[in-house]
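Of the protein chains in this complex, one is absent; all others appear in place.
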Amino acid sequence: MKIKIRYYGQLAEITNKNEEFLSVNINTVGALKRLLSVQYPELEKFQFQFAQDNTIVDENQKLNGSAVDLLPPFSGG
Amino acid sequence: MKIKIRYYGQLAEITNKNEEFLSVNINTVGALKRLLSVQYPELEKFQFQFAQDNTIVDENQKLNGSAVDLLPPFSGG
Amino acid sequence: MKKEEIKNIFRVGAIDPISISKSIANHQSKTTIGAHSIFLGQVRADAIDGNEVTAIEYTAQSEMANKICHEIKEAAFAQYKLSCMHIYHSLGIVKKGELCFFVFVSGPHRKSVFKALPQIVDEIKDKLPIFGKEIFKDASHQWKINQ
Partner (left out) sequence: MKKEEIKNIFRVGAIDPISISKSIANHQSKTTIGAHSIFLGQVRADAIDGNEVTAIEYTAQSEMANKICHEIKEAAFAQYKLSCMHIYHSLGIVKKGELCFFVFVSGPHRKSVFKALPQIVDEIKDKLPIFGKEIFKDASHQWKINQ
């Protein structure tokens, strides 16, 4: 499956990109998380959440082909 | 003693004046209240408070020659 | 903070929205402020027995009202961490839909301003000798009662 990953805030800084397409052979958000930790070891040091279809999702969530967002802690206002 | 009495809000309507000077032979706010109830029997029907020197006073308060304000319930805002 | 003098909170007629934006803009040089909160009272066209309020005419014992308002402000400054506070109330006629009351509280953080603002608004309504006369469409009137 080819999925779009979008990086926000400090995570865009760490990965040095706002988004990328990855061809992956995995099914869950948890598996994606492990894959990204290999690609970007620095990520391990940071708190972040995943979102798919504009909704926060946990690690059991199935990847459905929509873009996946990596969101660091929110600091609006 | 000559004192200035000031009437506010609905009380100005009832007495038909904003202020008046009264020459009185009394010492307390309570006595003034009784005197004004004679002069304006309609006042008995209304809730109001007295103030002297910009402070709410009770009926035991001595008249000190400053103006006395008759204040109906407050409705600012 | 230096002791503030007693200010005149009263303005003749409605409070102009433009004056509110000026008041806000005046705070842009105060860079320790992180949070502002504003309350605005607006005259409602309440219908009472089929008759509609078209305006409120405000009168006040303004010297006493200004003195008590000053005490309310000083108490709020002592109780909460605030940077500044601005209060205006209308005197005279304010038509339905127009603004009659403005309370503007600023501080470093939102928690203090959110606690202070309702308290100040409630105290002003409770303690200041201000009197509203509700004027109806048919030119009759009744004296406003605060809940």
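First chain written, first letter: the chains are A, B and C, and each begins at residue 1.
FYI, a residue touches a chain if its C-beta (ideal position, glycine included) is under 8 Å from a C-beta of that chain, and two chains touch if they have at least 3 such contacts.
As the structure is a computational prediction, the values presented were derived from the model and not from experiment.
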Checklist entry - Which displayed chains make contact with the chain that has been left out? => result A, C
Next on the checklist: Under the stated touch rule, tell me which residues of chain C contact the chain that is not displayed.
Outcome noted: 17-18, 20-22, 24-25, 27-45, 96-99, 108-110, 114, 117-118, 121, 147
Checklist entry - In the whole complex, what residues of chain A lie against the chain that is missing from view? => result 6, 8-10, 12, 51, 54-55, 69, 71-77
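The rule is short, and it goes like this: only the chains that are shown with their structure count from here on.
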Next on the checklist: Nearest whole angstrom, what separates the Cα centre of chain A from the Cα centre of chain C?
Outcome noted: 49
Checklist outcome for this item: Expressed in whole Å, how far the mean CA point of chain A lies from that of chain B is 74
Checklist entry - Residues of chain B that touch two or more other chains: which are they? => result none
Item to check | Per-residue overlap in chain C, given as positions that touch at least 2 other chains | outcome: none
